[in-house]
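A single protein chain has been omitted from the complex, and every remaining protein chain is retained in its original position.
Let's turn to chain A:
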Amino acid sequence: MKKILVIGATSAIAQEVAKLYAANSEELILWGRNSEMLHIISQDLLVRGGKKISSISHDLNDLAIHESKINEIWNTHSKIDIVLLAHGVLGNPRKAEVNQAEMLHLLNSNFVSHVSLLTFISQKMVQQGFGTIAVISSVAGDRGKQSNYVYGSAKAGMTAYTDGLRNRLFPTGVHVLNLKLGPVDTPMTKDHKKTALFGKAPSVAKGIVSAIEKKKNTVYLPMIWRYIMIIINSIPEAVFKRLKI
(Lines give C-alpha, C1' and ligand atoms only; values in the text may rest on other atoms or scores of the structure.)
Protein backbone atom coordinates (compact mmCIF):
# COMPACT_ATOMS: atom_id res chain seq x y z
CA MET A 1 0.00 0.00 0.00
CA LYS A 2 1.38 3.35 -1.06
CA LYS A 3 1.12 6.53 1.00
CA ILE A 4 0.30 9.60 -0.99
CA LEU A 5 0.40 13.18 0.28
CA VAL A 6 -1.85 15.50 -1.75
CA ILE A 7 -1.20 19.19 -1.16
CA GLY A 8 -4.02 21.44 -2.34
CA ALA A 9 -6.33 18.44 -2.02
CA THR A 10 -9.59 20.32 -2.62
CA SER A 11 -8.66 21.33 -6.17
CA ALA A 12 -10.75 19.55 -8.81
CA ILE A 13 -7.71 17.90 -10.43
CA ALA A 14 -6.26 16.79 -7.08
CA GLN A 15 -9.62 15.24 -6.19
CA GLU A 16 -9.68 13.24 -9.41
CA VAL A 17 -6.12 12.01 -8.80
CA ALA A 18 -7.02 11.06 -5.22
CA LYS A 19 -10.07 9.10 -6.49
CA LEU A 20 -7.81 6.97 -8.69
CA TYR A 21 -5.46 6.16 -5.83
CA ALA A 22 -8.40 5.48 -3.49
CA ALA A 23 -9.93 3.03 -5.98
CA ASN A 24 -6.56 1.28 -5.86
CA SER A 25 -6.85 0.95 -2.05
CA GLU A 26 -3.97 3.32 -1.29
CA GLU A 27 -3.54 5.51 1.80
CA LEU A 28 -4.02 9.25 1.33
CA ILE A 29 -3.05 12.28 3.36
CA LEU A 30 -4.95 15.37 2.20
CA TRP A 31 -3.78 18.91 2.90
CA GLY A 32 -6.03 21.84 2.08
CA ARG A 33 -7.48 24.94 3.65
CA ASN A 34 -11.18 24.14 3.80
CA SER A 35 -11.78 21.55 6.53
CA GLU A 36 -15.44 20.99 5.61
CA MET A 37 -14.47 20.27 2.01
CA LEU A 38 -11.69 17.94 3.20
CA HIS A 39 -14.28 16.03 5.20
CA ILE A 40 -16.53 15.66 2.13
CA ILE A 41 -13.58 14.46 0.03
CA SER A 42 -12.37 12.02 2.72
CA GLN A 43 -15.83 10.42 2.93
CA ASP A 44 -15.91 10.07 -0.84
CA LEU A 45 -12.44 8.49 -1.00
CA LEU A 46 -13.31 5.98 1.73
CA VAL A 47 -16.43 4.87 -0.18
CA ARG A 48 -14.32 4.52 -3.34
CA GLY A 49 -11.97 2.12 -1.59
CA GLY A 50 -9.27 4.28 0.04
CA LYS A 51 -7.77 2.28 2.91
CA LYS A 52 -6.90 5.15 5.21
CA ILE A 53 -7.59 8.84 4.65
CA SER A 54 -6.32 11.59 6.92
CA SER A 55 -6.41 15.32 6.46
CA ILE A 56 -4.71 18.51 7.54
CA SER A 57 -6.51 21.81 7.16
CA HIS A 58 -4.18 24.77 7.15
CA ASP A 59 -3.55 27.67 4.80
CA LEU A 60 -0.70 26.69 2.46
CA ASN A 61 0.43 30.30 2.18
CA ASP A 62 1.29 30.32 5.88
CA LEU A 63 4.98 29.61 5.28
CA ALA A 64 5.85 29.72 8.99
CA ILE A 65 4.19 26.38 9.69
CA HIS A 66 5.58 24.44 6.72
CA GLU A 67 8.55 22.90 8.52
CA SER A 68 6.57 21.73 11.53
CA LYS A 69 3.70 20.35 9.42
CA ILE A 70 6.05 18.38 7.19
CA ASN A 71 7.85 17.02 10.28
CA GLU A 72 4.47 16.08 11.73
CA ILE A 73 3.41 14.24 8.56
CA TRP A 74 6.61 12.19 8.39
CA ASN A 75 6.51 11.50 12.16
CA THR A 76 2.96 10.16 11.84
CA HIS A 77 3.38 8.22 8.60
CA SER A 78 7.12 7.41 8.73
CA LYS A 79 7.35 7.34 4.91
CA ILE A 80 5.54 8.93 1.97
CA ASP A 81 5.74 7.36 -1.50
CA ILE A 82 4.26 10.16 -3.56
CA VAL A 83 3.82 13.88 -2.91
CA LEU A 84 1.56 15.81 -5.29
CA LEU A 85 1.64 19.60 -5.13
CA ALA A 86 -1.65 20.69 -6.68
CA HIS A 87 -2.46 24.04 -5.11
CA GLY A 88 -2.48 27.31 -6.96
CA VAL A 89 -4.66 30.19 -8.10
CA LEU A 90 -5.29 31.94 -11.41
CA GLY A 91 -6.02 35.20 -9.63
CA ASN A 92 -6.93 38.32 -11.52
CA PRO A 93 -4.26 38.81 -14.21
CA ARG A 94 -5.21 42.43 -14.98
CA LYS A 95 -5.13 43.37 -11.32
CA ALA A 96 -1.81 41.57 -10.81
CA GLU A 97 -0.22 43.84 -13.44
CA VAL A 98 -0.79 46.94 -11.31
CA ASN A 99 -1.61 45.86 -7.78
CA GLN A 100 1.20 44.71 -5.51
CA ALA A 101 -1.03 42.69 -3.17
CA GLU A 102 -2.57 40.70 -6.04
CA MET A 103 0.86 40.19 -7.63
CA LEU A 104 2.30 38.84 -4.33
CA HIS A 105 -0.77 36.65 -3.82
CA LEU A 106 -0.22 35.08 -7.25
CA LEU A 107 3.51 34.54 -6.70
CA ASN A 108 3.01 33.14 -3.19
CA SER A 109 0.19 30.79 -4.16
CA ASN A 110 1.88 29.50 -7.32
CA PHE A 111 5.59 29.55 -6.51
CA VAL A 112 6.84 30.68 -3.09
CA SER A 113 4.65 28.32 -1.07
CA HIS A 114 5.62 25.39 -3.30
CA VAL A 115 9.33 26.08 -3.00
CA SER A 116 9.02 26.52 0.74
CA LEU A 117 7.22 23.19 1.12
CA LEU A 118 9.67 21.42 -1.18
CA THR A 119 12.61 22.71 0.89
CA PHE A 120 11.38 20.47 3.72
CA ILE A 121 9.77 17.69 1.69
CA SER A 122 12.95 17.10 -0.32
CA GLN A 123 14.96 16.61 2.89
CA LYS A 124 12.51 13.99 4.14
CA MET A 125 12.47 12.24 0.79
CA VAL A 126 16.28 12.17 0.65
CA GLN A 127 16.37 10.70 4.17
CA GLN A 128 14.01 7.89 3.22
CA GLY A 129 15.89 7.39 -0.05
CA PHE A 130 12.92 6.90 -2.37
CA GLY A 131 9.71 8.53 -3.54
CA THR A 132 8.26 10.80 -6.19
CA ILE A 133 7.54 14.51 -5.98
CA ALA A 134 5.03 15.63 -8.63
CA VAL A 135 4.35 19.32 -9.15
CA ILE A 136 1.42 20.71 -11.11
CA SER A 137 2.81 23.51 -13.23
CA SER A 138 1.37 25.07 -16.36
CA VAL A 139 2.04 25.60 -20.05
CA ALA A 140 1.74 29.29 -19.11
CA GLY A 141 5.27 28.96 -17.69
CA ASP A 142 6.79 28.06 -21.07
CA ARG A 143 6.56 31.54 -22.57
CA GLY A 144 5.42 34.82 -21.02
CA LYS A 145 2.43 36.36 -22.73
CA GLN A 146 0.41 39.46 -22.01
CA SER A 147 -2.76 37.69 -20.93
CA ASN A 148 -1.28 36.17 -17.74
CA TYR A 149 2.46 36.74 -17.36
CA VAL A 150 2.46 37.15 -13.58
CA TYR A 151 0.88 33.70 -13.20
CA GLY A 152 3.08 32.46 -16.04
CA SER A 153 6.29 33.70 -14.43
CA ALA A 154 5.43 31.94 -11.18
CA LYS A 155 4.93 28.72 -13.18
CA ALA A 156 8.17 29.35 -15.11
CA GLY A 157 9.93 29.63 -11.74
CA MET A 158 8.28 26.38 -10.73
CA THR A 159 9.57 24.66 -13.84
CA ALA A 160 13.15 25.87 -13.29
CA TYR A 161 12.98 24.84 -9.64
CA THR A 162 11.64 21.33 -10.29
CA ASP A 163 14.21 20.77 -13.05
CA GLY A 164 16.99 21.75 -10.65
CA LEU A 165 15.55 19.70 -7.81
CA ARG A 166 15.27 16.64 -10.09
CA ASN A 167 18.91 17.09 -11.06
CA ARG A 168 20.03 17.36 -7.41
CA LEU A 169 17.90 14.47 -6.10
CA PHE A 170 18.56 12.00 -8.90
CA PRO A 171 21.50 10.28 -7.13
CA THR A 172 19.41 9.89 -3.96
CA GLY A 173 16.71 7.81 -5.67
CA VAL A 174 14.06 10.50 -5.35
CA HIS A 175 12.22 11.39 -8.54
CA VAL A 176 10.83 14.82 -9.44
CA LEU A 177 8.07 15.24 -12.04
CA ASN A 178 6.91 18.49 -13.63
CA LEU A 179 3.32 18.39 -14.91
CA LYS A 180 2.68 21.11 -17.46
CA LEU A 181 -1.06 21.39 -17.69
CA GLY A 182 -2.98 23.18 -20.38
CA PRO A 183 -6.32 24.73 -19.39
CA VAL A 184 -8.67 22.23 -17.75
CA ASP A 185 -12.42 22.55 -17.31
CA THR A 186 -12.59 23.06 -13.52
CA PRO A 187 -14.05 25.72 -11.19
CA MET A 188 -10.66 27.52 -11.51
CA THR A 189 -11.48 28.26 -15.16
CA LYS A 190 -15.23 28.76 -14.76
CA ASP A 191 -15.11 32.24 -16.29
CA HIS A 192 -13.15 31.12 -19.36
CA LYS A 193 -14.79 30.29 -22.65
CA LYS A 194 -14.34 26.54 -23.14
CA THR A 195 -12.67 25.50 -26.36
CA ALA A 196 -11.97 22.02 -27.73
CA LEU A 197 -8.47 22.34 -26.23
CA PHE A 198 -9.79 22.33 -22.67
CA GLY A 199 -8.88 19.17 -20.80
CA LYS A 200 -11.29 17.23 -18.62
CA ALA A 201 -10.20 16.74 -15.02
CA PRO A 202 -10.71 12.94 -14.91
CA SER A 203 -8.59 12.28 -17.99
CA VAL A 204 -5.90 14.76 -16.92
CA ALA A 205 -5.84 12.91 -13.57
CA LYS A 206 -5.28 9.60 -15.37
CA GLY A 207 -2.36 11.21 -17.21
CA ILE A 208 -0.90 12.42 -13.91
CA VAL A 209 -1.10 8.98 -12.26
CA SER A 210 0.43 7.33 -15.30
CA ALA A 211 3.29 9.89 -15.50
CA ILE A 212 4.03 9.31 -11.80
CA GLU A 213 4.10 5.57 -12.34
CA LYS A 214 6.35 5.83 -15.38
CA LYS A 215 8.72 8.26 -13.64
CA LYS A 216 8.45 10.82 -16.40
CA ASN A 217 10.45 14.03 -16.01
CA THR A 218 8.13 16.51 -17.71
CA VAL A 219 4.74 15.83 -19.27
CA TYR A 220 2.20 17.99 -21.05
CA LEU A 221 -1.47 17.27 -20.25
CA PRO A 222 -3.57 17.04 -22.32
CA MET A 223 -0.75 15.78 -24.57
CA ILE A 224 -1.66 18.05 -27.48
CA TRP A 225 -0.13 20.96 -25.54
CA ARG A 226 3.33 19.58 -26.14
CA TYR A 227 2.86 20.30 -29.84
CA ILE A 228 1.06 23.58 -29.31
CA MET A 229 3.95 24.79 -27.17
CA ILE A 230 6.52 23.72 -29.77
CA ILE A 231 4.72 26.03 -32.20
CA ILE A 232 4.31 28.88 -29.70
CA ASN A 233 7.95 28.65 -28.61
CA SER A 234 9.14 28.75 -32.21
CA ILE A 235 7.56 32.12 -32.97
CA PRO A 236 10.38 34.70 -33.15
CA GLU A 237 10.14 37.30 -30.40
CA ALA A 238 10.04 40.10 -32.98
CA VAL A 239 6.73 38.62 -34.16
CA PHE A 240 5.52 37.32 -30.79
CA LYS A 241 5.66 40.72 -29.09
CA ARG A 242 3.19 42.05 -31.66
CA LEU A 243 0.66 39.26 -31.08
CA LYS A 244 -2.31 39.64 -28.79
CA ILE A 245 -2.17 36.36 -26.87
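The rule is short, and it goes like this: a contact is a pair of C-beta atoms (placed from the backbone, for glycine too) under 8 Å apart; a residue touches a chain by one contact, two chains touch by 3 or more; residues count from 1.
In this section, contacts and distances are computed from a predicted model.
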Quiz item: Of the candidate names "ABC transporter permease", "MoxR family ATPase", "Hydrogenase isoenzymes formation protein HypC" or "FAD-linked oxidase", which one corresponds to the UniProt protein name of the undepicted chain?
Solution: "FAD-linked oxidase"
Quiz item: Which residue, A:Ile7, A:Leu28 or A:Ile41, contacts the hidden chain when the whole complex is considered?
Solution: A:Ile41
Quiz item: Any idea which of A:His58, A:Arg94, A:Arg168 or A:Lys194 touches the chain not displayed?
Solution: A:Lys194
Quiz item: Residue-wise, where is chain A in contact with the chain that is not depicted?
Solution: 12, 36-37, 40-41, 43-44, 47-48, 187, 190, 193-194, 196, 203
